[in-house]
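Encoded as structure tokens, here's the structure I'll be asking about.
One protein chain is absent from this view; the other protein chains keep their places.
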């Protein structure tokens, strides 16, 4: 045995218990006689135990990349390399998975082979932004690992002030709630900005996330600078026979207390004959009743998307949710997709020119005001963008008449277009 | 006729229509031959017509008061006295009405007599802060008018940076929802601060308002620096027979859609036998169901009050609602009332010492933070003061353990006191 | 003779003026009914009943009108009245039989009976040109003109829930929040009379009053005065009361704005502030027809579309603001998007959208 294992009394305590243990996995690699990664994983365990003992981290950043790209690799150099020399470099490659994270076993085995050869043998499925994280390799091996993955059809994801790896839910592939072609939306958007992804030159990161319906399984409103969420415009579908079955199975009281009275806009009423009255005009497509009564209720046919912008986490003004920017748009024809791409382009262009360094889209909107942002990207104000109009009289309304005129003109145009 | 009436073509248009006309009333005074106020009212109409024609006001302030007091009179001098000399002075006396605005006709007639003699003959029942406003008299007559009213048992209200006239709802006098002795609360509080009312020396105004229940007919949460609102702690009373009568009269669907599903905390459920299940533990005493089913439901027996502080209108940071400061206290014994007065005293004292000039209590709380305010008035933090805990991790929690200890100690003391 | 010193008597004890049934049953009421609009009948736990008849007044009343009300109270009621927070007068009687004759008499004398239950009650009233030193419009006139238009809504109870309207004659807003509020909204910065500032205004306090720090001390024509950064100024008029030479009122540019959804009650949802729905409305005495038309339009769609017990704010919460603008045909503009403190909270951070 080339190198003795470090004592890891604390880590060992993470091998018990019913949940799969990453320590057991890393130990397997550290005891993998003859494998190139074995020494690295032995020292990785040593450093990690040291962190557990001292309650501190010991990695620092640096600059490592692949030829042609400015980002996508997270470089890690050890601060305790004198004690744990074999893991002194432990860089991670962020690789974008197929949209929706679909794999067949052949593909996965191939990915394993690459990382067994060029890396640590440790892979995370997936990072919180959706990358496959090939965790831990040396500076020397970064390029060769990437080349092999790239040849397989895989590309680095984002890091630094760049367009980031995006995520889309399983959606249309296996979900009846899906109102969009999530993978297509994701690929249309992200693949349009590969230059901004691979050569980080934006003020800060920019993330796309795509959910097929308002359940928002991709957490897009809060975790994406641009969130695309499927929705529908016509009436939801009601199978009254299934409604009655559900009511008789669960009881009227159950349905009233758990479905009817939970509708956020009082759009549901249970009729005396146990059929359901839906006030579709006031339904906000929250999904609740549809989630509960999966067989009886389903989304409508006139599908499209809502776009929100500005979600992010804490830095520097506190967490932000995205704001509705496009209340509804159809996404069927190529022209529709082009329009969506155009909106993303205008947004990223405006962001690039107007955001301060290390300022996210949401923070920029907060600083300059939603109205200025909308003007910047060429989108008209719409009451669906707000939960409520202003509450404070501190506003200067000199140009009220002009602004009102814009609205009336727009409405007239819409009416003309509709007829 | 001593003096011709001015032409008032615009005001004349306010004499038509079904609603009682103040112009007709003022004209009656202006044509009241021989009355001391006649010339004043003639010119008042002239000035008012001039305002209507030019769309501008023509009063300015000044300093007028009564002996011994620093406030309570609103002085008005005309800027167009050259055109309308008889109304060159038009001061208003703010007089505090009996709590709840109860009158008998003898009293009202007496009030009229005073104002016929010393003033304009024009009285407003009441100002938005609850004063009887004796509108319009000369500098010379202010004192004599006041003296006569004061002898009758009436006192000036507040003006300027002072404790202001307060309001209490009709409440216990004629309302089944009343959970407090509103008039007593109002009198206890306001009459304790007459010095601060009559000799304005606070940073800014301070208003008390008292509502007997959460319907808040006195608009106290938003319009009072200190709002006292009746509530109850035990279960609401349900007369199930009346519930059934109501259900059979209105239909199950009506009751579900208008009562059950409107409860803000889902605390109501209609049983299959048309009786009502109330989850009193989660009822927030919003009053809705009680308001709708007046005969079937009523407030509980263990009554008390909630105190909120900091409500006000627009200046200078935008409108503020009051914040819960005392979630519940009993108000039965003299000691209870003393405690309430003590809270008001601590608050006004802290306000006097800590608010900036022209800064209301709510603005001060906003500036220094609720926690500092609570410490200043000696009230412990309580989760009922907030709708939700902090959302942002930007807080320094060094002394967490000490603060946690305070809570546990307090809870232990409460438990000990309870047993 | 030494001057008479005031008796600091404060708030008078109300029991001396209260109807005896109210005194006897103080704190012992059981339930109430509204036998017809404008009439309440309260029953006490002791079995006593009292009928209240509510009538509208013009608030600013001449002694003749007041005495007429007293005469009616003496002849048709029992000599006791009270006023509500909305300047309505209430007559209390012990017998149902007195209700109808009293109503007839009041109606005949021009006092509308109503304002109870789901009606449009009297508008909260401020001072305006009649008395205030800073008004941009009148108050009594606005109220009179509007109540003439809303007369039927006052005497009937056919709104979804009670409607409380307020007016304010300057942006200080003494009128408070309302289901509907008609308020002044200035649109041009103050015009400064520099000759007067030094004498009349305490400059540091004026500077301190400005919510957006648009005022700075300046020397104008060699005299200490104030300067306004007109790009920053939001035309709120807060500088005008402490410094009358900063004239904010303007016959043309002081406009009216309409706000909806203010709600003080805790019933159902928590109290809420009103929201801007229309601005740029001409301040048009003596009858303000443009403002009245918008108010009536809002009330009409509310009445048609809202459910029982929905206050205006509850109704809009259910149908959403986009539909509100659609139904009222009011324009939605950039001014509706809040940009004051905490404005982010007012943005739609969800897919909750109605189509």
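Going by the order they are written in, the chains are A, B and C; count residues from 1 in each one.
Following the convention adopted for this analysis, contacts are C-beta pairs under 8 Å (C-beta built on N, C-alpha and C of every residue); 3 or more make two chains touch, one makes a residue touch a chain.
All of these numbers come straight from a predicted model, not from anything done at the bench.
In the entire assembly, the chain absent from the figure touches the shown chains A, B, C.
Within the complete assembly, A:108 is the residue of A:108, A:201 or A:412 that touches the hidden chain. Although one chain is hidden here, its contacts on subunit B can still be listed: residues 214, 216, 221, 229, 231-234, 264-266, 281-286, 306, 308, 320-324, 327-328, 366, 369-371, 381-398, 400-401, 403-408. Subunit A residues in contact with the hidden partner, per the touch definition given at the top, are 10-11, 13-14, 16-23, 25-26, 28-29, 44, 48, 51-52, 54-61, 66-69, 74, 76, 90, 92, 96-109, 112, 115-116, 121-126, 128, 130, 135-136, 146-147, 150-151, 153-156, 166-167, 169-170, 172-176, 178, 181, 183, 186-187, 190-191, 194-195, 197-198, 214-223, 254, 257-258, 262-264, 284-288, 291-292, 294-295, 298, 313-319, 321, 356-358, 387. Counting over the whole complex, subunit C has residues 266, 270-271, 341-342, 344-345, 349-352 touching the chain that is not drawn.
Here is the rule we go by: only the chains that are shown with their structure count from here on.
Most remote chain with respect to subunit C, judged by CA-atom centres, is A. Contact analysis places B-C first among chain pairs (by count of C-beta pairs in contact).
Each chain gets one centre point, the mean of its Cα atoms, and the points for subunit A and subunit C are 48 Å apart.
Put simply, the C-alpha centre of subunit A and that of subunit B have 50 angstrom between them.
Averaged C-alpha coordinates put the centre of subunit B at 13 Å from the centre of subunit C.
The residues of subunit A that reach two or more other chains are 266, 391-394, listed in rising order.
In subunit C, the positions touching at least two other chains are 171, 173, 211, 236, 273, 307, 340-341.
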